[in-house]
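Just one protein chain is left out here, and the rest sit where they should.
Labels for the chains are A and B, by order of writing; each one numbers its residues from 1.
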Amino acid sequence: MATKLSVNPDRLLPSEPGLREIARELYQSVKDLPIISPHGHVPPQWFAENPNFKNPTHLLLTPDHYINRLLHAYGVDLADLGVAQPDFTDDQARNAFRIFCSHWKIYRGTPMKFWFESELADVFGIDLVPSEETSDEIYDRIDALLKTDEYRPRELFDRFRIEFIATTDDPCDDLAYHQAVAADADWQRAVVPTFRPDRYLEPLKPTWNADVDRLAEVSGVDTGTYKGYIAAMENRRAFFKENGAISTDHSHADAQAEKLDPIEAERLYAAARAGTISVEDAIRLRRDFVFEQARMASEDGLVMTIHPAVARNHHEPTFAKFGADVGTDYPIHVEFVNALKPMLNAFGTNPNFQLVVFTMDEAVFSRELGPMASFYPSVYVGAPWWFIDTPDAVMRYRRAVTESCGFGKTSGMIDDTRALLSIPARHDMARRVDSAYLAALVGDHRLTMDEALDTAYDLVVTNPKKAFRVK
Amino acid sequence: MATKLSVNPDRLLPSEPGLREIARELYQSVKDLPIISPHGHVPPQWFAENPNFKNPTHLLLTPDHYINRLLHAYGVDLADLGVAQPDFTDDQARNAFRIFCSHWKIYRGTPMKFWFESELADVFGIDLVPSEETSDEIYDRIDALLKTDEYRPRELFDRFRIEFIATTDDPCDDLAYHQAVAADADWQRAVVPTFRPDRYLEPLKPTWNADVDRLAEVSGVDTGTYKGYIAAMENRRAFFKENGAISTDHSHADAQAEKLDPIEAERLYAAARAGTISVEDAIRLRRDFVFEQARMASEDGLVMTIHPAVARNHHEPTFAKFGADVGTDYPIHVEFVNALKPMLNAFGTNPNFQLVVFTMDEAVFSRELGPMASFYPSVYVGAPWWFIDTPDAVMRYRRAVTESCGFGKTSGMIDDTRALLSIPARHDMARRVDSAYLAALVGDHRLTMDEALDTAYDLVVTNPKKAFRVK
Partner (left out) sequence: MATKLSVNPDRLLPSEPGLREIARELYQSVKDLPIISPHGHVPPQWFAENPNFKNPTHLLLTPDHYINRLLHAYGVDLADLGVAQPDFTDDQARNAFRIFCSHWKIYRGTPMKFWFESELADVFGIDLVPSEETSDEIYDRIDALLKTDEYRPRELFDRFRIEFIATTDDPCDDLAYHQAVAADADWQRAVVPTFRPDRYLEPLKPTWNADVDRLAEVSGVDTGTYKGYIAAMENRRAFFKENGAISTDHSHADAQAEKLDPIEAERLYAAARAGTISVEDAIRLRRDFVFEQARMASEDGLVMTIHPAVARNHHEPTFAKFGADVGTDYPIHVEFVNALKPMLNAFGTNPNFQLVVFTMDEAVFSRELGPMASFYPSVYVGAPWWFIDTPDAVMRYRRAVTESCGFGKTSGMIDDTRALLSIPARHDMARRVDSAYLAALVGDHRLTMDEALDTAYDLVVTNPKKAFRVK
């Protein structure tokens, strides 16, 4: 096995020489465009405080459930990777990195390989293939770079040509980090929050009552009644909007949203607050809450994004030991056409309302989302996300939705990540795959080269700005 | 952006030079074969009366929900396209065409672009790319041609080499237009009706009772009892068959068909007639109605086609304002294996019975339809239809079903359209994609060129004739 890393400039472009030539031209036209990242999970504190990162493991392995979950699948204990280990030592970190490098082979064929190789080569200038033998050298070289000013969050932000980035935040968050960035005259960059109220919309969540109490406290609006709860939500949405937010983000068991009779809603809300609500009623109430979020969106103009149908914390012993977001969440079948009917009947043609729908159930792309986005002006089909933010799945997505709703009703690339260093690689992957897709359309004369070049630009710039109302 | 339209002779053929050579030979062998269109929606009046078409918008935009729905998705009001506007003026028509041409970019990657470009180039001899600037010139040139004898329905029928076309008709239709064509010694062409009884099979439809009354009137058979209803249906099917019909067409919420106990059926029928039937019973009765249609098919030999699982008129405000078939119908998940079991247990191996199953839920192609068609002699897998009558989806369909049921259990191309002028382009698209698929099988030595040529012919001629019993 070679030890010198090969990061070919044509990677992910079609291998057929004619198509490759076309794809290269398309890719060249977009590869250096700025990054617009309207949905993701990078901590805003990084940009407010611009700290140096602790070490390679702490930055690249421990918090990355893509990397971790596959190591776990091949027998590695999450604890050995630092997951939920507050006192993880430097030696343990170095050892974790060695575990990762020795398992390098398991990432073959996955996007994690593409991302990590891109990070090594493009971010760190390292040309070694990860392995047990190269692990320490890679670790040390990254570690040394992380201690320099050039590898701090703000410097990377600029080096990566990020033009706009959204974080994901709790409705009760004071957005102090976003405000600190906004107030820093020396570093005027677009780092905006996203309103993510899931926990306040799930009456069965054990923390719900306390959360709703806190909502009252933070908003200064009494949440003792449903009317109050709604007003408090509106208050916090307004606060987020003032602080630059462009969208709200929602993930529940299904995509259903349905208005309850107001009196019934008050009754269910009171039962929820009293802790006496039944499971069925809690679901009805949650669907009403989601409907209300759509209603608010149609008024305040924040784009609504939904990504339902994930069975979270599937392996309960892992959740108990390591917490959430450690790789044991799985997509399930989802239905959108009937589920979204009440919401779209109410707001679907409201010019102020905009809905981006994400899914990991690929069956709905050609069956439900493409067709709905091909009629409803408000509906955008979100880019493949999480498990399917991968070269082949992105290609399938383009092939599945473009034929019904065209390019302009797709969201543009969404990196959805906390892994700041992978952001350029993720956007680069999307640009390469989209170039390959467009090249195929040029190759069989569905598009002229002019049309493809124009579309390639739209996918990187116009679409995310339009779908997310980036100013 | 270029203004000269490029309609490459190799469009949709594989771009790899070796495969393209193979695909070209296959395509050349079938491209000029006559068109067999065993299911569609062209008004029979056109062929009976052979009128000139009114203007480009009235012919090409207003009635085409493929074109309309995408404009709507990008913010255009359907009224501005003439939908449900009986007094649409010539100026409005010209303006609608301008809206369409200015939005030309939104069709990139969709089959609408392929169809419309083919129509422009091949039907009208126009080589301008649609745009705001070219709109008037295109409009005027088409308009002038539409005023000539050569662009009337009968002349186009012959120019398009249509050998057989079926329309879609109400069971109570007197089929006067079909009879007029049949009686015209100067223009002996196969324009036949299709029996589409959906509205008579849905006891919950508000119009059901009146429809069933009319059925009695037209058939001369009293529909006061279930027996009478059945006899009236048989009467109308016979009338359609006498007038050339080869098939019946059915679209309900699901694919379920199940025989009720006759006494129970009479009871439910009486309740339905009395307007007192429950929702559950109405569904049971409908499934019995569908079962009866299958039973009749096994006796009169009319081919049964089904295409269940479409959520129709999803956006109710649009339905209220513009009526049905304006782009707000969406496919939903469908189940065939259990649903079709009673019907196929009763008639599945009856040599007189033939069932063509259409779907827009691509997941069932390899999971359910291919496998069932690979055993039941009566079952044919319908070509991708509506939202998935598109190059990539047709390719996926071939790849999904051929490996289980072979080529001979697929229906052949079904254009399913009212847009007469798009019929050659639609069949041409199918022939190109099938040639590309076959070329791939030749390219990796799954088929010899002889086998592929023979199969290409079958897909265009043998399959539709066999699946639909075209004489």
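Worth pointing out:
Methods note: a residue touches a chain if its C-beta (ideal position, glycine included) is under 8 Å from a C-beta of that chain, and two chains touch if they have at least 3 such contacts.
Since the model is a prediction, treat every value here as computed from it, not as a measurement.
Only one residue in the set B:Ile165, B:Met372 or B:Val394 touches the chain that does not appear here, and it is B:Met372.
The chain that is not drawn here is touched, among residues B:Gly348, B:Pro424 or B:Pro464, by B:Gly348.
Summary of contacts with the chain left out: across B:Ala216, B:Ile388 or B:Leu447, the touching residue is B:Leu447.
Only one residue in the set A:Arg24, A:Arg69, A:Arg267 or A:Arg469 touches the chain that does not appear here, and it is A:Arg69.
Where subunit B meets the missing chain, the touching residues are 16, 18-19, 335, 337-338, 341, 344-345, 348-349, 351, 363, 366-368, 370-377, 379, 399-400, 402-409, 440-441, 443-448, 450-451, 454-455. Subunit A meets the missing chain through residues 1-2, 6, 8, 10-17, 69-70, 72-75, 105-111, 113-114, 311, 314-318, 327-328, 330-333, 360-363, 387-388, 390-393, 396, 436.
To be clear about the criterion, only the chains that are shown with their structure count from here on.
Each chain gets one centre point, the mean of its Cα atoms, and the points for subunit A and subunit B are 40 Å apart.
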